[in-house]
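Heads up, one of the protein chains got dropped from this complex, but the rest are sitting where they should.
Order of writing sets the chain letters: A, B and C. Residues in each chain are counted from 1.
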Amino acid sequence: MPKIISPKEAASLIKPGHRILFGGFLAVGAAERLVDALIEKGTNNLHMIVIATDYDQRGVGKLITNKQIKSIQTSHIGTNKASQAQMNSGEIEIELIPQGTLLERVRAAGAGLGGILTPTGIGTIVEEGKQKINVKGKDYLLELPIEAEFAFIRAYKADKHGNLIYNKTARNSNPTMAMTGKTVIAEVDEIVECGVIPAEDVITPGIFVNYLVRHGE
Amino acid sequence: MPKIISPKEAASLIKPGHRILFGGFLAVGAAERLVDALIEKGTNNLHMIVIATDYDQRGVGKLITNKQIKSIQTSHIGTNKASQAQMNSGEIEIELIPQGTLLERVRAAGAGLGGILTPTGIGTIVEEGKQKINVKGKDYLLELPIEAEFAFIRAYKADKHGNLIYNKTARNSNPTMAMTGKTVIAEVDEIVECGVIPAEDVITPGIFVNYLVRHGE
Amino acid sequence: MDRKEKRKLIGKRVAQEMKDGDFVNLGIGMPTESANHIPEGVTVYFQSENGIMGVGATPEKGQEDQNLINAGGGFITEIQGASYFDSCLSFAIIRGGHLDMTVLGALQVDEEGNLANWMIPGKLVPGMGGAMDLVSGTKKVVISMEHCDKKGNSKILKKCNLPLTAQKVVNLIVTDMAVIEVTAEGLVLKEVAEWTSVEDVVKATDANLILSNKIKVFK
Partner (left out) sequence: MDRKEKRKLIGKRVAQEMKDGDFVNLGIGMPTESANHIPEGVTVYFQSENGIMGVGATPEKGQEDQNLINAGGGFITEIQGASYFDSCLSFAIIRGGHLDMTVLGALQVDEEGNLANWMIPGKLVPGMGGAMDLVSGTKKVVISMEHCDKKGNSKILKKCNLPLTAQKVVNLIVTDMAVIEVTAEGLVLKEVAEWTSVEDVVKATDANLILSNKIKVFK
């Protein structure tokens, strides 16, 4: 059963150097209160894994603007000037990863797989330094798991067992990130009694969730 | 938009030699009407992919009893005497695959992956003939995709776009099998208008579904 | 022709590639124009890779749902019978070849169907996002772009010189001047825009063009 904590308590779990998976895409489905608490705390030297770096003043981009991030694995930084500037100045190290590959690599870690073979990136600079494996006459890249100490998840509702449901496209990468963080903190609009969310509607089972934070707090 | 057809029409799509993915586990979530129609049709020399071969007279086991199956990829045949007898007599060829590996191999095919690395089976006879790959000091087996011409899916409800929801543990392998069949036929209790199933409750998006069959028909 | 007219011309022609019941992903920018020109009687289902199948019309001002956007970050609506799914399943759909068509912009395309559309060395690199997966997996890859860049240079080359997005993936190129099919033999000029001519298309194209027997006109 996940513990219900405040955003401040959640932020205090994070130490410099930690790797954090962030759910969300272009600030939709981003755990804004957790991000705000982390900014207030000021913890730096963090490694961010996210499918896009959002905006300078919205979503995970705020952590980049506030210079708390030392490295990022992401598929897109085009909406965030701060991440581009810090990449160019060498302050931040960015690994650009095709979005589908990023998601499969994160899923692989959460699912206990040692890697996956994908055709994505073959014949491009993405294949640099990676093992190529031919299966039935077609080349694939061996892509390795991406692990992290934490995942910051944004969901719509949780029940007291930590079962999560999401709101429309705010679901996006959240269920995948939730599979993989060693410690998973979910920011939710509402925490309801068990039984309120029908067992068949659950998207992220509570086994993945360690802490719940109320978005309104 | 999937076409609504009869079980008989569905069975007539299947030709000798076809590979079929069957959803279901121990006959729960098995497409019984589709199986019955296939028995009536008598098409043989089929290849079956299923997580367990169910029972002699229930679920996919009926096809084995009726000697329509020439080979099977499955994780468990212990509940089905016919499959054991036919394996021993050499009438049927069975590849036993760890259940989690079977599901990932089927998913890999549906997701366009060339394979996955799993620790399952290392140091056992499962590793025979397979490539071993070491990632960060740990050995994994490279397991290859399992493809099929057809998938027989059992769902609870479909809307007219083919979006599917399932009933309790009758969900089991159905969503994964539905990702991968080149042609996917779903047997459902009910076909409802679009909008009746909330977009957030959909488990299998209609893009995977080619035909709908009513279970009651 | 101004850019807006070109965009419309291209969008109209791309839309004609869509068949009833197709599942389609439209890239950001020019590709979205085709959604405005779907032929009558044809129903197309639009996916957005951030996790929706069944993208509806743009919402009216004030009706936006903060939790409902497309992959370009724009507000959208859902059609009746839409579905939401997580990004990982969304890319399984994409990579697994379940989409009938993806329409993307390009910086360069070449005679082998190689595509460059994600980075210019020395410039700001936004990232490939989902483009590499989309073109690796989708059944039919349609490039929707202006025939020449701002300086008037051909974007259709013998060989791409920018970093590739993927190798040998493009099936069809639709520009403001021409419709070109990528075949094993090379680039086949299938159609020419009404406002121009075969000669002008050939002149404006760096790549070799195979002239099909019956070059049609589109507008």
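Note that a contact is a pair of C-beta atoms (placed from the backbone, for glycine too) under 8 Å apart; a residue touches a chain by one contact, two chains touch by 3 or more.
As the structure is a computational prediction, the values presented were derived from the model and not from experiment.
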Let's see if you follow the contact definition: name the visible chains touching the chain that is missing.
A, B
Hey, which of B:Gly90, B:Gly123, B:Gly137 or B:Gly216 is the one touching the hidden chain?
B:Gly123
With the missing chain put back, one of A:Leu46, A:Leu63, A:Ala111 or A:Val188 would touch it. Which one?
A:Ala111
Touching the hidden chain in the complete assembly: which of B:Thr43, B:Thr65, B:Gln86 or B:Asn172 does that?
B:Asn172
Since one chain has been left out of the picture, which residues of subunit B touch it in the full complex?
25-26, 28-29, 51-52, 74-79, 84, 88, 96, 98-101, 103-104, 106-107, 118-126, 166-176, 203
Contact with the hidden chain only, please: which subunit A residues?
1, 107, 109-113, 159-161, 163, 179-180, 193-195, 199-200, 202, 205-208
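Just so we're on the same page, only the chains that are shown with their structure count from here on.
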Which chains, if any, touch subunit A and subunit B both?
C
Using mean CA coordinates as chain centres, what's the subunit B-subunit C distance in Å?
35
If a residue has to touch 2 or more other chains to count, which residues of subunit B qualify?
111-113, 199-200
For subunit C, give me the residues that contact two or more of the other chains.
52, 78, 84-85, 91-92, 94-95, 136-137
